[in-house]
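Note that this complex is displayed minus one protein chain, with the remaining chains in position.
So, subunit A:
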Amino acid sequence: MYRLTGVTKRYTRGKETVEALRGVDLTIADGDQLVIQGPTGGGKSTLLQMIGGLDRPSAGSVELDGVDLATIGEARLTRLRAEKIGIIFQAFNLIPTLTAQENVETALVPLGVAPAERRARAAEALRSVGLEERLSHVPSEMSGGQQQRVAIARALVKNPRVLLADEPTGNLDEGTRDDIMALLEGLWREHGLTFVLVTHDSSIARRAPRVATIRGGRITLTEQGAAGQEPQRIGA
């Protein structure tokens, strides 16, 4: 379970200080799905960084299962990211020189998984996202949708507790976007993950049971009920 209390994040640029988050309080239960939306520069990605342990708040606490990510040591935070948190990026962030399988393997490297097991688990993860034919392809040989599937496989291969996605469909066309969202929702249900998704796509936000809207660093929560229906095409 996530518990964010009074999370504030300030960035200083020269003499100017910008508050990206202003006293955010938020609770995310295990297995919940939360969509974070809001205008550009509103603090969406900053909040995701706090939740993912990628950055530390200037004030407040970010607790995951009772561990405050704001205060634990760097090594423990890194280990926690490696074990519990899977992250999907808007720009896929694949290593351009590595094959799909090797890219997925990179998530298992910090866990000390033996190479043979790493390869097998990576191949299985890619099969689960429908890319069993693309194991040895490098990112430049794949479409955007395929690259994002590789990124999803990379995020899930370590069986994380939390899946964070930062605009995962932001770089994809509409059809591919629907495929990816359907895949993510299916995996969320299948794995019982805590799923936090940042998007400014209202059609995606509308389908989520909980939506957090961030404007000017302040959060507003909206409960929309359970998203119990089967994944379906999200369109205008």
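Keep in mind that, in the parts below, contacts are C-beta pairs under 8 Å (C-beta built on N, C-alpha and C of every residue); 3 or more make two chains touch, one makes a residue touch a chain; residues count from 1.
Basically, contacts and distances are computed from a predicted model.
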Candidate names "Thioredoxin", "Putative phosphoesterase", "Cbb3-type cytochrome oxidase assembly protein CcoS" or "ABC3 transporter permease protein domain-containing protein"; UniProt protein name, chain not shown: "ABC3 transporter permease protein domain-containing protein"
Among A:4, A:24, A:107 or A:183, residue touching the chain not depicted: A:107
Residue of A:49, A:128 or A:194 touching the missing chain in the full complex: A:49
Where the missing chain touches subunit A, by residue: 45, 48-49, 52, 54-55, 74-75, 78-79, 81-83, 85, 87, 89, 91, 93, 95-98, 102, 105-107, 109-111, 115, 118, 154, 166
